[in-house]
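In this view, the complex is presented without one of its protein chains, the others remaining in place.
The block that comes next holds chain A.
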Amino acid sequence: MPVHAPAILVLEDGRTFHGEAFGAPGETFGEAVFNTGMTGYQETLTDPSYHRQVVVMTAPHVGNTGVNDEDPESRRIWVAGYVVRDPARVASNWRSRRSLDDELREQGVVGISGVDTRALTRHLRERGAMRVGISTTETDPAALLARVREADQMAGTELAGEVSTAEAYVVPAHGEKRFTVAALDLGIKTMTPHRMAERGIEVHVLPATATLDDVLAVGESGPDGLFYSNGPGDPAATTAQVELLQAALGRGLPYFGICFGNQLFGRALGFGTYKLTYGHRGINQPVMDRTTGKVEVTAHNHGFAVDAPLEGTTTTPYGEAAVSHVCLNDDVVEGLELRDPAGEGGRLRAFSVQYHPEAAAGPHDAGYLFDRFCDLLADHAADQKGGA
């Protein structure tokens, strides 16, 4: 019998699960969240938005296809802890390089397996995301519980800085370069600049600390547009990037934001944000694009959302803001757009979505949003010429 070291998982409200050690031995704390995707664990693990979170996988079998060198979404695994029911004992896929268990151990990620992940998920659904601890060293749940309650909360913490790149770097356009975009890395995923580059965008990825000057300095003649990535933490705790975005919007710079970039866009437009009970984390969420009436199946990973009126438009200093996308499961705001006042032609100026059109992992239904961004950039470029 392959003896697995015992491990325990204790939630902040005291609920305890016993299981077996998985990945690195030790003790870890974070915010417990569940992900309902049936594929893409490698992308999930390396998604910076999961920084400081302990991810519970609802899919029972995890690790079947091992770990390869093409699918990571960033330079490392970010999850603070990993909870699965039945980890694979062998990796089987032609692209696989090593087993998930080894990868977790190598990167020092503490995990637990063999727990009733469905019971745990239902608990989080009913009580909401909460702090959790996993330990392979502690045997007394009470002792672990005490330490869980000392760990920091997710609400109110600013984390982008912890995941962002230290140095600016450039992702060249595939083929002929059409546009130059400044992309603020708040926890950006590899696939995002890739999707832009595919469309002829030269992407200048900047650290989260970038200033307006940094942004305006990219490219030979400044950027054609600004992009904000996804990222961890509470949007309400972020100010610098909100002000930066407002300045950019003030100068009429086209903007596209994803996830955290949607929340900051919301704040820049004067909307509030709030924490969802247990968030959206999965790759099967139905979202309606209200501009076309079509439903797209989308990849989500967000615990916070924008608090904006679903109907009608809101006048802001930068134009008319409206909700462009909603999640059909629970009517959560999934996208915002900023247009000129109807009187002035009502042209699109800036937009953002709460979910992940770059889709890694996840369906490609929302890929059109990158085209929409290109159209926006082209539109703007045309103006500039006209203006000059």
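Just so we're on the same page, a residue touches a chain if its C-beta (ideal position, glycine included) is under 8 Å from a C-beta of that chain, and two chains touch if they have at least 3 such contacts; residues count from 1.
In this text, contacts and distances are computed from a predicted model.
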Revision key, fill the gap. Not-shown chain resolves in UniProt (candidates "Multisubunit sodium/proton antiporter, MrpD subunit", "Carbamoyl phosphate synthase large chain", "Carbohydrate ABC transporter permease" or "Glutamyl-tRNA(Gln) amidotransferase subunit A") to "Carbamoyl phosphate synthase large chain"
Practice item. Would you indicate which residue among A:Gly111, A:Gly282 or A:Gly303 is in contact with the undisplayed chain? Key: A:Gly282
**Study point:** Residue in contact with the excluded chain [from A:Arg97, A:Arg122 or A:Arg251]
**Key:** A:Arg122
Check your understanding: With respect to the chain omitted from the figure, which of A:Arg76, A:Arg95 or A:Arg251 is a touching residue?
Key -> A:Arg95
Point to revise | Residue numbers in chain A that touch the chain omitted from display | key: 1-2, 17, 34, 36-40, 42-43, 58-61, 64-65, 68, 70-71, 85-86, 88-90, 92-95, 115-119, 121-122, 125, 282-286, 288, 293-295, 297, 328-330, 359-364
